[in-house]
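A single protein chain has been removed from this complex, and every other one stays in its place.
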């Protein structure tokens, strides 16, 4: 690892997650340097002044930020609706891009970003599927690559969020694209990563089927969304994904993955424990759980940006590309359509879901 | 509990599981007495002479056995193909019946047994869904009845058998009705027990969907069967079951059930541990697993026969009836059909799956 | 296993534990038969009439019971103070004896029982150290015998009872001999079983040291007892036992044993779970615990009496003798003395603790 040169980053969008990314870039990345942040909200810029290193530039306007000299790369953590536009603007400004998932809740918009990347072969553009950078999921990937699980054939994966009685989630959900897109996308990406060959053929999926129900949030029905959704994906190579997305856990954020191979099974996060403490008292033998995805994946976000930095500085291949994000998005869109229609959704030979 | 009178049993079929039932009746049931066993195989009758209490009568022919005086009840543990016939013969001979699951792999045959029970209102006829008598599944049922999980809405359940490299399983599978009927029936019964009201309306299921693949036993394909199957069942009341049946585990028999309620989640058998020993050595921190369903459910079989004995002697309501078994069989048949056709299978207003 | 002949038992003392033993003999023991029970309390005899098989004889007086014909063996479960007398009376009446631990809280009385056994070489006299009959502790013993843990050298074992706020325990404790004798005796016997060769030399122990404190039951101090005691035992062969006895757990009965060998470590009962249910709710991810030793060792008591029955009927060697019980009692007495004196207690070359 050479420390001769540092990659200079701007973070676009420093809301909850963007602020964490900015802090990681400021304090956890040996080969990266935070030089600017951009956010239209005064409160965010004030936070930046108080919490980021002196000298970090602040911008309200992304065009101005992208026009600033001395920025090599951007990390885009804005609201989802702006992801695609900012990604395209950044590429056009000649910046490498690390983009929070999803590219868009809309397939066509995602395709435009993929198209733009083709015009910029010298830029690295990565989508932040954080689980790929988590040490435990990595360990499973390594086990598979080393043949320790035999041939992987089935993944059962759950992304189960803690119930949020505050009402925030319901408001957020309206623009999220629905539970399979917002929440299931991680499990879908995992399944593609672990079940498919590294260069899969165009038709990756045979068909999907989904169903769901609302048990805490009947108000989601007006958006045709649910607080618990179950989907199955049958890949063209025979692999199967069963995904369960939920917003209604009482104990915490619980994302639980089972990977079945011919020689063994691996489980990630069987107990979503917050730390290494176990309590034995009148409530039994018990552990506390991670309240949100952030406590669970905190280190993965650091790994992600460090690894992207290496990719750029050392010109290495991308661990996860916009194409991967698009393929995952197609599956999520197909699950959403299956849920709405009640029927399986098939994929054509070009790898496109056959949507109405 | 009165010990004044003991219920006198004959066991029909003393193969592997029947032999265990006979021993339970001989040595584990305060209010029941084993008086006879019946099996056409000489080796089984020899085993009976060596291992069952002196005085236990042995029969090769079931008609002769049913004709014998002094038998109040029969436990039928023959090969599956004879279950229905023996059950009907026994009812006609005036015996109470405890019948191993399934009634039949054929829906019509199962219906005939249900019809026969209607003609014998004084006889108790129970199907042995052993999980209903397991202390851990019971605890979950009690928690639900006490409101501790809120409203249960989703069950994810797996019946995963240890891989059998001997070839025995493949031979057995041919007459088993397929993985959803042979293996999934337990999970289906669980879901009906835990998700549905105690007196459900005729239409209990909206639709089911299933898929699967063979990863160890391609020879199953000739019977249109698989060694890993996944099904989803959407009940009419909105409840959902996700079931995963497998024959390919390396570590042991692993049946793992998650019950999601609005106030909490219960897991049964998260670790299928054989006993209370944990080993820490060069392979890590580890436990051994139950090799088969029998080590896992040994005590449930004892509870089952003791409880059935109480039902008869004290004229109590049946905990699980032939109608329950028929309803579960319909769902299993629908999953099998969905797997074969690739399409969801719907249920009509009379509660019948719409099969081709 | 021959079922030709059954061993006929009387149970002396049918209080809480004796009643359970009587039920096991009545309903769980293929080769044993309960023919009589004896207890001076009318309430106990009434219980016997209601709950034991018809025909079971009842006695108020042990001499009368032992004088009765047709009794082969006695199981002594009376109050501790009568154990030795009843054991000697029974041997003199020609009965095989299964004696609840301890023989006595007094070393000299225990020695008298051992002396009596020498006069009756044809009788089998076993002390009921239930853990030796528990499937999990057995598994560890088998692992050791098979060399899977290498050479065992250190045992850390805890017998931690649930706190009893009712006051019952404190009354009981007064006659119990103190925490190391009442509660630690099991861990001591375990350590002898697992660490020593099967025919140890006379001097088995080098020295012991103990300390303790009262955190919930200061009233125990008047009897020089504690509610938490810690002891270390250094065996002559270099093996070490660390024992922790407690009466103050909130979550349940928790007896936790670690066995360290040169090739690995085995843990028994790392989580004292009541059953296979795990709950995930507002209190975290949790399991319920066994409330008392009985839920933990229920099956061990059945194994114990079945195995003793085999020992008698098939004239097999005793798995645990009165001499074992005496040796364990010496160690418990030495720990008690060390706790009282504040100094280590050494053993002499004849294997006797050097007490003041």
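The first chain written gets the first letter, and so on, giving A, B and C; residue counts start at 1 in each chain.
The rule is short, and it goes like this: contacts are C-beta pairs under 8 Å (C-beta built on N, C-alpha and C of every residue); 3 or more make two chains touch, one makes a residue touch a chain.
Predicted model only: the values in this text are computed from it and were never measured.
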item: Contact with the hidden chain (one of C:45, C:240 or C:323); value: C:240
item: Residue in contact with the excluded chain [from C:58, C:216 or C:321]; value: C:216
item: Omitted-chain contact residue, chosen from A:7, A:26, A:173 or A:205; value: A:26
item: Touch list for chain C against the chain that is not drawn; value: 151, 153-154, 156, 207, 209, 211-213, 215-216, 228, 230, 232, 234, 238, 240, 242, 244, 246, 248-251, 260, 262-265, 270, 342-344
item: Residues of chain B (touch criterion as defined above) contacting the omitted chain; value: 249-252, 254, 271-273, 279-289
item: Absent-chain interface as seen on chain A, which is shown; value: 1, 3-4, 26-30, 51-54, 135-136, 139-140, 143, 148-149, 263-270, 275-282
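Definition applied: only the chains that are shown with their structure count from here on.
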item: Chain at maximum distance from chain B, centres defined as averaged CA atoms; value: A
item: Angle of the C-alpha superposing rotation, chain A to chain B, to the nearest 5 degrees; value: 180
item: Centre-of-Cα separation between chain C and chain A, whole angstrom; value: 57
item: Between chain B and chain C, centroid-to-centroid distance (C-alpha), Å; value: 39
item: Set of chain C residues in contact with two or more other chains; value: 279-282
